[in-house]
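Dumping the structure here so I can ask a few things about it.
Certain chains of the assembly are absent from this excerpt, and the rest are unmoved.
When the chains are written out, they are named A and B in that same order, and each has its own residue count from 1.
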């Protein structure tokens, strides 16, 4: 059985979203305010449409926590959908459909709509989009925040920054990763290069005016990751594989990189690998981190660096051609309200999934049942490492 | 429990590699000659060093098959390491280490060597590299060949082609995917663009002369995938996430894309999504396949297209700086024998992992216990789909 696992649930316009996280050690401080803070970060960013203002997500924890400390039992988080009152009859859990609940019959290109209708034999595209919607990344962010709070006592910190939107690339970064983190947090497009940020905002505004949408690339960095998470012993234990799987599972993500990523494919070997040094005080050292902190599927003690490419949101003002699933007639899919760019929000979801995978691998190595026990295990290992 | 699962085992210079595949339906024809054919494909490609000639892998099936048909029971595959005779004492399973088995103490940058030593508390880097070695992808190819033979009766075919090596990009492709498959198969670098292939060969030869290594990018395509594999219902059920996780788990892979991948992040929404048409005979149609056959984490009936970026092999003739784990002294890591480029081989491994993930998702949808039952399930579903 997995050391740490979660299930999430919830429809986009249903009463609420729910997540259960199982496998936390006992006596770990978890603060709902910190989860709310992550939920808030997910709802921000230049380029979001109207719905973000309706939602102002707050988590309610209903199990697994007492007086702010975990009990070692499953943690339940609920996030109410603030709009539920308006959807009560159209999304009623039981009872007959009301006359106003007309089925959605127009699948949108680029969404799960058509594939979902075929797979699940639905007559109403709403039955697909309610769950495939990016709204549901709110639970992932909540789960990720719990993972962060598990990693925090061990000095592991995760941040993200946007490196590209609609073809505009960030180029000038602050010197340290900590500074990049701080700069990104202050930017409305989560970009640490102020000049590029400005151009990204312009590109988004321009796209909005044209009824178009933009994608981009974000980078997630984890600091303080100890060496030895993940394994090469079996393919499914590798840290890089699990990170890639988790990031690619976020809505609209179409590419994932670790370290140099695709750039590594273009360089000769002599420029790609991170030479190894040794310092009596710090242990093994590296001057570069092209590997993104992972060699052979195992964390090597350097910052873990991953990147993900998000496609533009497929819900466009500009019409795309599609086919009505009942009449089979062609139509022009267009919408009245949507986000123009959600890359800064997706970066926050990316942080959450990265935190989750790191927490999972962390728990596989430090499996103690109470925070005190996990700490003792961590110390014992770090002491062993320091002697190597 | 998983519908379909495998474990692989084996050290690079141990007696043999082993794989067990569990969850196959009964009465499925499996031919070891087809597995051998895939093993052979993995061992080819311009840019390989000497070892490939020592190995000439053949599979031996020792369970799960009788008279060429699966029994519904676990299938065991053994691949002997031809070089074992020379390693018998240095890699002895039991008994004391012989005097000649001096520990390897020099971790190579870019390999699992150092991270593995720290994680597993090894004194001998050999204890890491024997398993982290790409040699072990032979079992993945064998497992993938079984997956292919499971998918074949349903018209699902998987091929790969190399689209970039050392910065040289393939640009002119044959018209159809089938033609690309055929052209790649004839190329020593598995590249369907003959001009690019020639330049790739030159780049490899040049790199070899310089004691350097090259990476690249390959694309895997799956034809005949029915709509409805994978799911948006829970993040870990998504087809794209699982494909990315499996591909990133292959040695030396640092990036993965689905469909347009990173390019999608640079284009406006109006140019990214695949418009939907309808043809009374064929059902829903698409003129483009930017999504790579996956929308919302679910296959949509189009060819599934993924790409992976491989870094250059880190074992260089050109020295890289590293540190002896015993003496802590710096040294220049250099080797006498190695591959220069293994991208064409990695592409074959990529096919295998793609086949595995598709087979897994296929089994989750068509879970019958005998081939006849799986076929009846497949037919019933395709008939339902055709009526939508």
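Criterion: a residue touches a chain if its C-beta (ideal position, glycine included) is under 8 Å from a C-beta of that chain, and two chains touch if they have at least 3 such contacts.
Since this is a predicted model, take the numbers as computed values, not measurements.
Visitor: Out of the whole homomeric complex, 2 chains are present here; how many copies are there altogether?
Guide: 4
The definition used in the following text is that only the chains that are shown with their structure count from here on.
Visitor: Quick one: report the Å distance separating chain A from chain B, using the average Cα coordinate of each chain.
Guide: Computed from C-alpha means, the inter-chain centre distance equals 26 Å.
Visitor: Once bound in the complex, which stretches of chain A touch chain B?
Guide: It is residues 7-8, 107, 109-119, 121, 128, 131-132, 140, 164, 166-167, 207, 210, 212-217, 227-228, 231-236, 238, 240-251, 253-262, 264-270, 272-278, 280, 284, 291-292, 295-301, 309-314, 316, 318, 320-323, 325, 328, 330, 384-385, 388 of chain A that touch chain B.
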